[in-house]
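Yeah, one chain of the complex is gone here, protein chain that is, but the others are all in their spots.
First chain written, first letter: the chains are A, B and C, and each begins at residue 1.
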Amino acid sequence: MLRFETAGESHGECLVAMLTGLPAGVPISLDTVNHELWRRQQGYGRGGRMKIEHDCAEIVSGVRHSHTIGSPVAIVIRNRDWQNWTEALPVEDAAGAEDKRKPVTRPRPGHADLAGAIKYDFADARYILERASARETAARVAIGAVAKALLNVFGIDIASHVIRIGRVRLERPVTWEEVAALRARNEILLGCVDADTELHMKEVVDEAYRTGDTVGGVFEVIAHGVPAGLGSHTTWDARLDGRLAQAVVSIQAVKGV
Amino acid sequence: MLRFETAGESHGECLVAMLTGLPAGVPISLDTVNHELWRRQQGYGRGGRMKIEHDCAEIVSGVRHSHTIGSPVAIVIRNRDWQNWTEALPVEDAAGAEDKRKPVTRPRPGHADLAGAIKYDFADARYILERASARETAARVAIGAVAKALLNVFGIDIASHVIRIGRVRLERPVTWEEVAALRARNEILLGCVDADTELHMKEVVDEAYRTGDTVGGVFEVIAHGVPAGLGSHTTWDARLDGRLAQAVVSIQAVKGV
Amino acid sequence: MLRFETAGESHGECLVAMLTGLPAGVPISLDTVNHELWRRQQGYGRGGRMKIEHDCAEIVSGVRHSHTIGSPVAIVIRNRDWQNWTEALPVEDAAGAEDKRKPVTRPRPGHADLAGAIKYDFADARYILERASARETAARVAIGAVAKALLNVFGIDIASHVIRIGRVRLERPVTWEEVAALRARNEILLGCVDADTELHMKEVVDEAYRTGDTVGGVFEVIAHGVPAGLGSHTTWDARLDGRLAQAVVSIQAVKGV
Partner (left out) sequence: MLRFETAGESHGECLVAMLTGLPAGVPISLDTVNHELWRRQQGYGRGGRMKIEHDCAEIVSGVRHSHTIGSPVAIVIRNRDWQNWTEALPVEDAAGAEDKRKPVTRPRPGHADLAGAIKYDFADARYILERASARETAARVAIGAVAKALLNVFGIDIASHVIRIGRVRLERPVTWEEVAALRARNEILLGCVDADTELHMKEVVDEAYRTGDTVGGVFEVIAHGVPAGLGSHTTWDARLDGRLAQAVVSIQAVKGV
């Protein structure tokens, strides 16, 4: 049974991802993991931080001589901005450090800020947003890159594309080949396989940007080459659709599946 | 930590539901559990079997003197039609029983029949559909009734209503009071709080029935009185929305959340 | 992944055992399950109840035509003495039933009575001992019989014998064949492969019986034909010795492994 854990605060020293239960002998390429991290940081309308980060994975266990060895895979992704946060988010309290904090006292709507501060009894939502941050998904992307390497051994491939942003929707059917070709590109705009539709999507994002608003969207993930019979109908928690639904909805900002 | 299991084939002796991890002292009423089972069997356009079943829960453990005692709650729901299936689905093989089987060799689209038969290597999908059947949800309803009794202790209440069937959609906002009032009714048509909309929904069902088709829908579940901070943003699998997504999507015939 | 649950009170309607995660196609014999239940009820120095019980398993799901079908296996073991307890342990309170209770207000040393009553806040330990009872092991024995059927498919066999009771210890080495032969006997005294040692063990039990005391012992379980590499050294909770230790120590009255 595969299981994974992530740890790390958005402005902390690093993110840590751990994947347990892999068999030995799966070929792992650090370049491939880093390419997935690069892909996560692309896309139209991303914030400025994305541009400076250039995440880089360090695999510190579980992979030797470019193959898994059966033991847990741990991956560290350092925060390049940590030196600017050592005083605001120190592990240990230092004398006089109280005034270096960067408190967040206006919870942002739609985020975990308020519910988290109530649950964990914080006067300041800083600790909540540090962990509820979308940056945590970098750890998942690194884990996902390793998991894809396992799937590849069985001829299974995964790719995704965007089918809707705001009111603009991709209206035509797509093929696996189109989505795979999209993934292979070196430039990522909005992740739509259709150039015209993507331009309309871009306009929607531009408009939201101008008005200081945000805009939702829909993406589709395609698993190619999956054998029939993964998952099981026999128990509620073995059903593949339910497990996928949890995994997808647990991603920050995802609201439906 | 609460956890539950269900067992039982659609035409087998009985369904069994087990709920583990309850505290002691939660008041449980067998009538309430059975009322929830009755509600499951209502609704417009249900098949004939629903009308003859009248499911009835037997709590065989975990509840004494009308209260939970901390040990696992096991509930048995007998199949009133079992006597007609003893030869088709016997636990043990009997001489000459081979010709009493009721094989299913035309897998139904959209069901687990084909994928399950491939996975478990059956020439006959009978064993698959016996378990993948919507009848399994009766066990979940019984467990859910006990779980609701726990929530009630904390002032939390759950109710649901239908907001769309086919192209007909409830266009106006609803209040908790409306949904709670809907639940209190002794007659269930299509579970919509708005009488006019419900009539239109009924027409859509009638039309599908005439043409031998089926029709999808959307329902909304409201949890009332939930304190802020249930679930947690700290790990992917503690997020409440992800857990709810899995639970809902794991229900037979649910395709999105 | 196999997992199991048990439910049921010692004097309740029945015990329920559920085993989830089995593959399809494992041959299951009800006689074999019942033979294991019979073995549990044998042995020197057992209480009177053991003699009247003659436990009998009803498999109500997961097995059809003498083979598993992949869905959860649920087994019901009825309590033949239930009619004498319906008023003391009713599921629902009845008017005037208060005086039919059989309260236990003197917690027995070495049992869960006191700790359980404190934890679950009961003035009466009845509910605790009903669940902490050794009778619960009947459900585990039934589950174990099904699990052994799975192991048998892989040529793995399990048997056990007693190597010490009180101060009397089996001093010589034993072979798998001796232990397997012991298991095949139709009469069970104290489960020791050596007749002389068993007689001495019997004397120790007789002596304890005379003085109203109890006496401990040591048994050995042998798994025969196990391939190298079950379990894994890679994580603390995949280690086979740790998992076996938990399983064995979780048996009522077992104090070490």
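One rule holds in what follows: a residue touches a chain if its C-beta (ideal position, glycine included) is under 8 Å from a C-beta of that chain, and two chains touch if they have at least 3 such contacts.
Owing to the predicted nature of the structure, the values given are computational and were not obtained by experimental measurement.
Trainee: Quick one: say which of C:83, C:186, C:211 or C:250 touches the chain that got left out.
Mentor: Only one of C:83, C:186, C:211 or C:250 touches the chain omitted from view, namely C:250.
Trainee: Given that one chain is not shown, which residue among C:196, C:213 or C:237 touches it?
Mentor: C:237
Trainee: Could you please point out the chain A residues that touch the chain left off the display?
Mentor: Residues 5-9, 12-16, 18, 20, 23-25, 29-30, 58-66, 69-74, 76, 89-93, 97, 101, 116, 119-122, 127, 130-131 of chain A touch the chain that is not shown.
Trainee: Residues of chain C in contact with the chain that isn't shown?
Mentor: Residues of chain C in touch with the missing chain: 4-6, 112, 114-116, 118-120, 128, 131-132, 140, 228-230, 232-237, 239, 241-250, 255-257.
Trainee: Contact with the hidden chain only, please: which chain B residues?
Mentor: 1, 20-21, 70-72, 232, 234-235, 238
Basically, only the chains that are shown with their structure count from here on.
Trainee: Using the contact definition stated above, find the chains touching both chain B and chain C.
Mentor: A
Trainee: Same residues or different residues: which describes how chain A and chain B meet, taking over half shared numbers as same?
Mentor: Same residues, largely: of all residue numbers at this interface, over half are found in both copies.
Trainee: On C-alpha atoms only, rotate chain A onto chain C and read off the angle in steps of 5 degrees.
Mentor: That pair's rotation angle lands at 180 degrees.
Trainee: Would you kindly tell me how far, in whole Å, the mean C-alpha position of chain B lies from that of chain A?
Mentor: 33
Trainee: Could you work out how far the Cα centre of chain A sits from that of chain C, in whole Å?
Mentor: Centres of chain A and chain C (C-alpha means) sit 47 Å apart.
Trainee: Enumerate the residues of chain B that touch no fewer than two other chains.
Mentor: Within chain B, the residues that touch at least two other chains are 5-6, 116, 119-120, 131.
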